[in-house]
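The structure is given below, and queries will be raised subsequently.
For this depiction, one protein chain was excluded, whereas all remaining protein chains were kept in their positions.
Going in written order, the chains are labelled A, B and C, and every chain counts its residues from 1.
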Amino acid sequence: MSHRLQVKFGDITLKNPIMPASGCFGFGRDYAKFYDLSQLGAVVVKATTLEERIGNPTPRLAETPSGMLNAIGLQNPGVEAVINEEIPWLTQFDVPIIVNVAGSMTEDYIEVAERISAVKDVAMIELNISCPNVKQGGIAFGTDKKVAHELTKAVKKASQVPVYVKLSPNVTDIVEMAEAVAEAGADGLSMINTLLGMRFDLRTRKPILANQTGGLSGPAIKPVALRMIYEVSKRVALPIIGMGGITTAEDVAEFFLAGASAVAVGTANFVDPYVMPKIIQDLERVLDEMGVKSITELTGKGWS
Amino acid sequence: MSHRLQVKFGDITLKNPIMPASGCFGFGRDYAKFYDLSQLGAVVVKATTLEERIGNPTPRLAETPSGMLNAIGLQNPGVEAVINEEIPWLTQFDVPIIVNVAGSMTEDYIEVAERISAVKDVAMIELNISCPNVKQGGIAFGTDKKVAHELTKAVKKASQVPVYVKLSPNVTDIVEMAEAVAEAGADGLSMINTLLGMRFDLRTRKPILANQTGGLSGPAIKPVALRMIYEVSKRVALPIIGMGGITTAEDVAEFFLAGASAVAVGTANFVDPYVMPKIIQDLERVLDEMGVKSITELTGKGWS
Amino acid sequence: MIPFMGSIIQNEQIADRIYRIVIENTTINEKNQKQMIPKPGQFYYIRVNDTTDPLLRRPISIQDFDGKRNHIKMLYRTEGIGTTQISQKKIGEKLDVLGPLGNGFTIEDAEENGSVLLLGGGIGIPPLYYLKKELVAKKVQVTTLLGYQTLSDSFLIDEFKALGETRVASMDGSIGIKGTVLQLISELEKWDTFYAVGPTGMLKAIQQKWGDTAINGYVSLEERMGCGVGACYGCIVKVDPSIDKKGYKKVCSDGPVFSFREVIL
Partner (left out) sequence: MIPFMGSIIQNEQIADRIYRIVIENTTINEKNQKQMIPKPGQFYYIRVNDTTDPLLRRPISIQDFDGKRNHIKMLYRTEGIGTTQISQKKIGEKLDVLGPLGNGFTIEDAEENGSVLLLGGGIGIPPLYYLKKELVAKKVQVTTLLGYQTLSDSFLIDEFKALGETRVASMDGSIGIKGTVLQLISELEKWDTFYAVGPTGMLKAIQQKWGDTAINGYVSLEERMGCGVGACYGCIVKVDPSIDKKGYKKVCSDGPVFSFREVIL
């Protein structure tokens, strides 16, 4: 196997830069029926909170042009069950495990980070300060730079593994947010989470989502993601896992040009369950066409 | 003709709530070749600045999934030419004229507002504090609530006609921005302007747009527009001209449910030059299907 | 449940806004047939076109399966952009299909000579046809109650009648009795098991009617879907925590068929 797709994040080596976006892949079980998860660069699991969460009422999903809205509300079985049932199951695959951590209070985040990062097989924490679909916490942590700074610092202290902070795009100045978490010691950034959006049903005359608003994902948000990654990567010296509408290997190359060092694929899994293995396969062709030996060469090559 | 589509903004009556979005219709001449502009609810012309502007270098456009990026850079012939050549030409149509006003400094805005609002046939000013594509001014005015407040106040004082403020979606808290301009005396709001976005060309490895970033418009941004209009209309008692991805009469109804009192159609004109007359025609059917006598009944009916 | 490109064999309107589509699945082979041959109550997840608008797949139930020719039959009603675009596809075109997905109707406990009631409302009716066929093949006594809005949007009635007793209702009385499918239930008859598919209102009424009796019953649910395979938690239905302590299930992968007692509608 060639090493052209290999990327490194500190001590962690990924065989390729393709991983699922948190919340779009459950804990891996569903897509493991389609292919061997060891093919992936990493597996990022659903947001994990201290206690079990039942999430929002349905409808939780709505469709939009080239996109979708979700208001799942961080439904998950809680950190205990994730540690006891999900992580051990995932260790059968030869793939680094990244756990997305969420909470409503700083204390929750800290406790989840402590417990999850103590699990031998967890490679990294993705700190979710950007979930738009919960009443408390979530996005509030991701739109105030002081709050984001403090939380990152606290989680960083609690964690035994690298902490990547997942930024919300629903801010006036994304660079400011990135700088705030960088100063707090973040090891890297994940961007972007969903844009806040909404749809209405003409028949009921009410919002389609029971939660009214939801998070916009899919190809529609790709240009916003690329712009934010570009702005941040030029100013903040942290590796970035890029996401937002990625569907093809060409999209991956575009995210690298913008400044990403790896990417996550979310919504596209719903359209084609094999999309990630396909992208991994196609990437070699795209690198050939671009005349590039290793994909790492592309990071930030689009800066001007 | 039925009055089901009629909407009122203070003293100004529009025969229907459909108007072009500024910058997507030039000064009306190009689409007047396709149909009689008197069919429209209003005509909103391109951003007008004090001096002539030549705009940004090309490429100025890029395509994205269900959307497009533009970085025109406020190219326009300047207020003098607009007053002498464009407005007089437009007066041949039986349609209110709304002038989008832009500038790099408060003084520019004030002077343009003074001069334009003194023209007898100008019904309204749309204060553009949200153009993402110019180095100075533009979006800066639209992302800082104090600056937006001051500018609105100054322009309001200078203007003899109602002032609608066009908000930028590239902010953390759109309600705060709306409140700031409402307090400054704005007569209404236009929302939303474009989201900041970006694309890269894999061949050149550089941003597609010469300006690097551009404004994202089209169906892709519709859910973001609806969400912002919903949030603002519930909190701020000003009429809203809604826009962002409108393509069909059903979209118009959705914007009304969210809280709009009229709408503007931008990018969809590029896909179908007849889209606005078509929407106006279709609206009656949509109102029938929804069992609504007058479109004004729908404004804010989606609030919950 | 690998995705495959099916060839469209037929795609025609059979009633008001109701279409029949038949697609051939040439990917079925001896190895994968256990996964690829559909069971009544399962659904296919269909990609409308190869653009990103509309983005998501559309779930449509299996109405019948012709195992000799590997023909998948589905009936659908045009609702919005997705089903309308599907209705415009021509014979010979390819259709990107994922499935069969979900768990079908439990028919293992339906006994020979046992008696079963099928209740279908509107566009919920199609999956009952394949179910009835399988039940009849097992020599189960099947009574079918079908409810429509009106004559012009009714369909499959003769086909159901050919398989056994079938009674019909419509809201305007233009076909069968006037009223809902529930009014077709005679209190004199008794069944071991029922299977119901239709609008939530209908399923709720059935829950109320039989909740306190000993009857065994299944309902098939609809919910807006993202992944269709259990990963996104978009299609949750609440379940009675005394039956499943998690308190929820996924329509796509745990359903779409559930015991009528467990779900909270």
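Some observations on this one:
We take it that a residue touches a chain if its C-beta (ideal position, glycine included) is under 8 Å from a C-beta of that chain, and two chains touch if they have at least 3 such contacts.
What you see is a predicted model; the values in this text were computed from it and never measured.
Shown chains touched by the hidden chain across the complete assembly: A, B, C.
Touching the chain that is not shown, out of B:Asn70, B:Asn211 or B:Ser233: B:Asn70 (per the contact rule at the top). From the options B:Pro169, B:Pro219, B:Gly259 or B:Gly302, the residue with contact to the chain not on display is B:Pro219. For the options C:Thr52, C:Asn70 or C:Ser220, the residue in contact with the chain missing from this view is C:Thr52.
Contact between subunit B and the absent chain runs through residues 23-26, 29-31, 33-34, 46, 54-55, 58-68, 70, 72, 75, 77, 218-220, 247, 267, 269-274. Taking the complete complex into account, residues 65-66, 219 of subunit A touch the chain not shown. The omitted chain makes contact with subunit C at the following residues, 49, 51-54.
Throughout what follows, only the chains that are shown with their structure count from here on.
Chain centres defined as mean CA positions place A nearest to the mean of all protein CA atoms. Subunit A and subunit B have Cα centroids separated by 34 Å.
In whole angstrom, the spacing between the mean C-alpha positions of subunit B and subunit C is 46. Among the residues of subunit B, those in touch with two or more other chains are 65-66, 219. Among the residues of subunit C, those touching two or more other chains are numbered 52-53.
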